[in-house]
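Below is one structure, written out as structure tokens; comments come after it.
Every protein chain except one is present and positioned as in the full complex.
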Amino acid sequence: MDPLALVVQLAIIVLAPLAVGLLRGVDRKLTARMQNRRGPPVVQPFYDMVKLLSKSPILINNLQVTFAGASLLFQAAALALFVAGGDLLIAFFVSGAGSIFLVLGAFSVRSPYSYLGGQRELLAILAYEPVLFLAVLSLGMRSSFLVSEFRGGLLADLPLVLLAMVPVMVILLEKSPYDVPAAHQELVSGPYIEYSGPYLAIMEGARWFQLAFVLGVITLFVWHDNIMVSLLGKAAIVLLVLFVTIVIDNITARLTRERMVMFMLTVGIALVAVNLIYLTIFPEGLI
Amino acid sequence: MTSLARATVIPFGPQHAAFLEPLNVRLVLEEEKVVGAELNQGYNHRGMEYALSLDYKKSQYLCERVCGICSYHHSSCYCQGLEALYGVEVPMRARLIRTIMMECQRLTSHLLALGHIAEAVGYENLFMQCFRERELIMTLVNRLSGNRVHYSMNVIGGVKRDIGPEQVKDVEVTMKEVRPRLEELQRVFRRDSTLGKRTHGVGRFPRPAAEGWGTVGPVSRASGIPRDIRQDGFAAYSEVRFTPIVREEADVYARMMVRMDECLQSVDIIEECLPLLPDGPAAVQVKGHPTGEAFSRVEAPRGELMYYIRAKGALELDRIKLRTPALMNVPALLAMLPGCQLADVPGIVVSVDPCICCTDR
Amino acid sequence: MSLVQGARRRSPWILHFDTGSCNGCDLEVWALLTPRYDVERFGAVNKANPKHADILLITGPVTKKCEDRLRNLYEQTSGPKLVVACGDCASTGAPFHNCYNVCGGVDKVIPVDVYVPGCAARPEALIDGLVLALSLWEKRMEEEG
Partner (left out) sequence: MSMLTSSLKNLFRRPFTTRYPRAPADIPPGNRGKVMWDMEKCIFCRRCERSCPTSAITTNKEAKTQRVVRNRCIACNVCVEVCPTQTLSMVPEYSKPDVAPVAHVFAVDLPRHEYRVEHLPKHGGKKEGAK
């Protein structure tokens, strides 16, 4: 393989989660501003990360760390596969496995909060994974399952699929109305409750890789022959989706887990289905 | 999934994100359904009634510290009791100032409660907005009384810190600024659909139960009991016109809306009081130590607050007994919680506005 | 090491525990989290979980019933950690010095780093206390190695 391409790919694998960290900072800033307060600096997530890494670890059991590490590893692998131009579906499943490890980690300790948090996380996965899967599937079918051969410009073909990605992002970013697993009023910090210091940082890192992968999937909607235009478009679509989730977060209360699952399994899937049916009837696309 | 269900016991508190205070609720859960609840109080028991009886002059400041949310109601209630023992007539000016300050405190307390409910159902932005408006009142009372929390404005026989003409202007201006903001909040609380989904029909507490458990204040008014001690006309409430706000739904939504509507009512009452302020002294002198016994009642933000004071002509009081609103309302949770979902627990608990510091005192 | 210290100073996660206060200072702690004082601009967030917290904001004179809870919370917090006693009653127990069921201040139960006076402690005073506590990180880190 071309060494330059390899370097670029490695750089992306390292930089993508950092970019996610920055986006999370932007998210917190914007949220604060929507609530009419000043909010933290945009680099805040990095301060948090470094601080967590420097705290003295308190370990409940070895299993817990193993699961946290596995979660990070799988999410990183998913991203690597994606960036290296691998198979989209495999990357999806690897990422999914990473989320399962998060749940296992929550189940591995004896705290009832952690247990309930794990259950809810499982429910959340049940809610968003099918929609994400269908989105990946429709992207792949429309173009190619190999990211390296992917030719996009699919926004015009699959607008409803992109719309379905918004609630997926809402769940992944733990935002109202579907911030069910980490509902701190009910479960303090849900599945993360027994993780402290560096282990919490590992979990957060896993989250960053996972978001990088999912946001990567979202960038696939935009494609242009000119690489600069293409990159700008990709950035714009990511920011747009993020902005919409922040607005939704700020104008809703948390809904119950039943509503979350019901919504995702009906409306979420229906959006994708309608889009696909439309495409089979009019293969030329929507616009 | 039900076959997998096993009963989990989860303790809520005494240190918990949704509660400000050390209240401990043990929930027995099946899956996420609450099948049993148990209250464990006393984390905040300091022994106030004993300490309050040591020196009636100093107790005036200690009784504010029974609770910082309705501190002024406590001190007014206490002073009212002692004034009854002395048999003195408090000047109208002092009574109006007490009324104004009590309504300001009701505003801060209700906005706190509303923000708290919003937070408990995961509506962070609304929580922030409630607290933003609350800060306007907090800074106002800071300017009026000199402290944000403990006003220390009362003395036995009146108020020791008068409200000057510029301060009257200040109150007027602030109320003008606050009213539209409260109206906007009211719109959100009334209409917001996700908030409605989390509050309508949740934590039902019908009127017979509310009567049986002896609840007071907004909790009972939200269950259709038209009782408001302010109608007794203590302080200057006999001078203002108002009707208690009563709702029939008896759920979290009703308890929330009663408080929201009372906020605007408080603004009305304050505006009505301001032009009534007469000239003259704000306090009368009392002489000697008190003797006899007296009951004193006020309508605190959370309901009827009652002091019983018995004195035998010494610096020490013979007995002082408090019956506080939260003491009546908190146990009612045992009737509301069983059968609800875990996700609804914080909302329900916060909707009775549990303040432990006076329940345990 | 300066990177770590910088991050520490800018990311104090808070745990607030009421050990029997009158609520006055608790409300002011909450005021810190809301738009007017918004300590998130210093990176501070309320975590309500001792395992995630760096700074314990303790209010109240510590009632006998809360004593063990407080000690537990302190022990569960992973180091380095700082304790701020918020308000007069957390500092010395003074307002409740005649009450029989209090320990009389947080430092009777766990070591305290910063004492914030005031009844109620003003939000500005609490911010000062937070800033003072953050300036103690370096010292704390040397102590803990």
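Going in written order, the chains are labelled A, B and C, and every chain counts its residues from 1.
Assume a residue touches a chain if its C-beta (ideal position, glycine included) is under 8 Å from a C-beta of that chain, and two chains touch if they have at least 3 such contacts.
A quick note: this is a predicted structure, and the numbers were derived from the prediction, not measured.
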Visible chains in contact with the missing one: A, B, C
Residue in contact with the excluded chain [from B:Gly146, B:Gly233 or B:Gly339]: B:Gly146
Listed residues C:Val29, C:Ala48, C:Cys66 or C:Val116, member touching the removed chain: C:Val116
Where the missing chain touches subunit B, by residue: 55, 57-58, 61-62, 65, 125-126, 129, 132, 135, 139, 142-144, 146-147, 150, 152, 160, 184, 187-188, 191-192
For subunit A, the residues touching the chain missing from this view: 30, 32-39, 247, 250-251
Missing-chain contacts mapped onto subunit C: 35-38, 41, 68, 71, 74-75, 84, 88, 91-92, 94-95, 97, 105, 107-119, 122, 124-125, 127-129, 131-132, 136
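Quick note on the criterion: only the chains that are shown with their structure count from here on.
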Mean-CA-position distance for subunit B and subunit A (Å): 43
Touching two or more other chains - residues of subunit A: 35-37, 184, 188
Interface hub residues of subunit B, defined as touching at least two other chains: 16-17, 128, 132
Contacting residues of subunit A [partner subunit C, same complex]: 28, 32, 35-41, 44, 46-51, 54-58, 184, 188-189, 192-197, 200
Residues of subunit A that touch subunit B when the two form their complex: 34-37, 112-113, 115-116, 119, 176-177, 179-180, 183-186, 188, 249-257, 259
Footprint of subunit A on subunit B - complex, ascending: 8-10, 16-18, 29, 32, 118-126, 128-129, 132, 192, 194-195, 197-198, 341-346
